[in-house]
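For this depiction, one protein chain was excluded, whereas all remaining protein chains were kept in their positions.
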Amino acid sequence: MTHAQPISRYPVPDPGAWPDDIRARILEVQQKAGFVPNVFLALAHRPDEFRAFFAYHDALMLKEGGLTKGEREMIVVATSAANHCLYCVVAHGAILRIYEKQPLVADQLAVNYLKADLTPRQKAMLDFALKVCRESDRVDAEDFAALHAHGFDDEDIWDIAAITAFFGLSNRMANVISMRPNDEFYLMGRVPKT
Amino acid sequence: MTHAQPISRYPVPDPGAWPDDIRARILEVQQKAGFVPNVFLALAHRPDEFRAFFAYHDALMLKEGGLTKGEREMIVVATSAANHCLYCVVAHGAILRIYEKQPLVADQLAVNYLKADLTPRQKAMLDFALKVCRESDRVDAEDFAALHAHGFDDEDIWDIAAITAFFGLSNRMANVISMRPNDEFYLMGRVPKT
Amino acid sequence: MTHAQPISRYPVPDPGAWPDDIRARILEVQQKAGFVPNVFLALAHRPDEFRAFFAYHDALMLKEGGLTKGEREMIVVATSAANHCLYCVVAHGAILRIYEKQPLVADQLAVNYLKADLTPRQKAMLDFALKVCRESDRVDAEDFAALHAHGFDDEDIWDIAAITAFFGLSNRMANVISMRPNDEFYLMGRVPKT
Amino acid sequence: MTHAQPISRYPVPDPGAWPDDIRARILEVQQKAGFVPNVFLALAHRPDEFRAFFAYHDALMLKEGGLTKGEREMIVVATSAANHCLYCVVAHGAILRIYEKQPLVADQLAVNYLKADLTPRQKAMLDFALKVCRESDRVDAEDFAALHAHGFDDEDIWDIAAITAFFGLSNRMANVISMRPNDEFYLMGRVPKT
Amino acid sequence: MTHAQPISRYPVPDPGAWPDDIRARILEVQQKAGFVPNVFLALAHRPDEFRAFFAYHDALMLKEGGLTKGEREMIVVATSAANHCLYCVVAHGAILRIYEKQPLVADQLAVNYLKADLTPRQKAMLDFALKVCRESDRVDAEDFAALHAHGFDDEDIWDIAAITAFFGLSNRMANVISMRPNDEFYLMGRVPKT
Partner (left out) sequence: MTHAQPISRYPVPDPGAWPDDIRARILEVQQKAGFVPNVFLALAHRPDEFRAFFAYHDALMLKEGGLTKGEREMIVVATSAANHCLYCVVAHGAILRIYEKQPLVADQLAVNYLKADLTPRQKAMLDFALKVCRESDRVDAEDFAALHAHGFDDEDIWDIAAITAFFGLSNRMANVISMRPNDEFYLMGRVPKT
């Protein structure tokens, strides 16, 4: 049984102690997802960082743009796998399966994006994301040209880089505090809803 | 739709062309699993290698010994993840879920075994397996002592090393021939049988 | 002459186009520093990300806590050097010199923190920061114990990790957009004010 | 004097305890080579693995095909050097010298195949073998095209990959059990027979 | 205060103990620079090595040739940064600022030469120097061709390689003996002489 495992090395504040705006955010996600993803509970330990974290998240993941929501989640899963972040691979793998209505691609990306069922454009997107993840100091004009050739414009490239960079932050925090993914995520999006 | 994807870069022989012993083996696994794992079909391209491969597999995975069958599969999943082998992570992740009757551990091992729900003994086993996988040239008496301290004897250590080494072979072949895991594996062992 | 170099691969919005809150923030820093650090100009291209970025920054860098302001900047310089981020090494090196009233330590940290004029406690802090920077997936209880032995408590450890993680984000964005440090930073804090 | 060194960390079974088929194989190699290579003695500790190991070996190394026997040994020496496996570099270096009637190439491959006396075709073969050895997850269609350009067909490519993968297994086992090369190998093929 | 720090883990010989030729060399540099760079004091511990070291240095750094003196120092700073050698980055960074009459380039090279204010020819020079520094075994004819395309001839290429190789020696010695840069170097060349 895994339920008894702590969700963070750090104290998780009692719901009674949540500031109002944080409570509102948590209730909103609970209503939508049916449960509260542990990242909300774990980061509530630091309200100011909680607010900045989700403001950044929303600025990158909820905006309009040249990347579909599924493609943004592909970036999250592939780079989080490179950073060996259990929370983000499992939680965003679930979201990816739901957005793409495709039950296999998240597990494929978690192991080796070169073997995943992707378009060449999506592979190019992940080539770049992984370069930003691992050796951003070597990004240069050739990388931009390679993405332009697949139809990405400079704003899309910013988005790919920023999503990678933001989840690199998230991965490091989750790894350090040993943030545990909710059990619910593992099965989400694998079987058709009935 | 993923069904149309080839299961190997190489030709997959027609069942009519299978030698008798290979046909027998394939029919046996099909009866047991309900489908034919693609590794049997892909390796049938080379009958002599097929025979040696499965003889080696059986010598390591079906024998009695100090490691449970679930623990052997843990080694396969963790080292195959280190080698980024999609086939082995997905197929043996399924087998691991079934052996351990535990739906989460395979996905955990695929991302970061240090965050998986394991005993300290199992973590020590995987510390060693990953050292054999990545830098076997640095294995020394201290590694043996660390495993002895967890109750593994020298024969168990041979088993850990040999399973790691054998699946290192398997990972490399699967990566080179782009062996595709059967879709069935992704869901196996995730939901209780009804 | 370096002044003619662009400060970002991306367009830098005209001051007339800045939203009011962003304008206020930029004017405030200009008044304090005597010039506008390029990170403010470059990130103004994306107002929502600008707001989240500086909210996160302030939550980590301006708060009270067990780390001095100088120590926080040490973390920034050492991890930004590991990520080869020119902007952050140069800009935060300047801030570090000023906070510590020590003209050498920033250059030392930029090359090899093990040779810098630090206390053993500060070296332990940077050992951990660099582990979070490079292989956060391997952080474990032993790392926490090593920091406790130097008097850091768990909240200090969160701070070290979060500063590292946040500037990992910043480093990746600066590298991708080729953010150029202001010339002013290079000399700041090197010579006593007269 | 080195003769007193053990040939394996593990017990080497007494000849009286060898199963008949293993005894026959050992006597056959002894007759041919004039001594028993230690790999036969060390693996006899596990008869089923012994049988599978040599069946696999023979399927790859004794078959007809587009690679000469010397070229197969080049793959073994170069990849075993990358894995720092003393047994395989020394034993297969000897066999390579004999097959190629060339006393220098084995030592060259053990240090740096790019400086060895090879044809461009052989260099391309080893480029690929070392990619399979080190990062098989990144093998893609371009690697196949590069080998086709040198006249290798897909079956040759399977052979290169499979020899690399099989000796990767062998290297890991030899490293873990500290398998010692017979002293005889070091000098074999270096001086013309008289 | 940093002045009290030792300049080497090893004893620094008393000036009275210096052999005459070493004394002459030290007095000469003191007269020119206004202080004695610590490398002279630290290496005086081994007079024969001191003599060979500076003979080698002079043969590479004082000769005529296709590389300007500033370009030679760029090689030193960029490769010493890759080797994390505090002494050489700080001391040769100062010399570079003076030769180039450019206060920023040394700090840029110390962090990421790809973001430094260099010509394409200088970037190609440093691409090669860093390859020699990190993986000289992979240098091949293509590297020579890339440099020829920028107007370097084979003698220039030898110079780039030899400077890299010599300072690789210097970096390793400075790191092992913890050679401390003189405080004077940090500020040299940053402000116009008055």
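Note that the chains take the letters A, B, C, D and E in the order they are written out, and that residue 1 is the start of every chain.
Going forward, a contact is a pair of C-beta atoms (placed from the backbone, for glycine too) under 8 Å apart; a residue touches a chain by one contact, two chains touch by 3 or more.
Computed from a predicted model, the values in this text were never measured in an experiment.
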item	value
Visible chains that the absent chain touches, using the contact criterion stated earlier	B, C, D, E
Option from E:22, E:39 or E:173 whose C-beta touches the chain left out	E:173
Listed residues D:45, D:84, D:134 or D:150, member touching the removed chain	D:84
Of E:18, E:53, E:152 or E:185, the residue in touch with the unshown chain	E:53
Touch list for chain C against the chain that is not drawn	112, 114-115
Sites on chain D contacted by the missing partner chain, in the whole complex	2, 5, 81, 84-86, 89-90, 103-104, 107-108, 110-112, 115-117, 175, 178, 180, 183, 186-187, 190-191
Positions on chain B contacted by the hidden chain, ascending	137-138, 140
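In this section, only the chains that are shown with their structure count from here on.
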item	value
Pair from C-E, D-E or B-C with over half of its contact pairs in common with A-B	C-E
Between chain B and its twin chain D, rotation from the CA superposition, multiple of 5 degrees	180
Distance-maximising chain from chain D - centres being C-alpha averages	C
Geometric centre distance via CA averages, chain D-chain A, whole Å	45
Chain centre separation (chain A, chain C; CA means) in Å	24
Shared-contact residues (touching 2 or more other chains) in chain B	84-85, 112, 115, 175
Set of all touching chain pairs, with the criterion as stated earlier	A-B, A-C, A-D, A-E, B-C, B-D, C-E, D-E
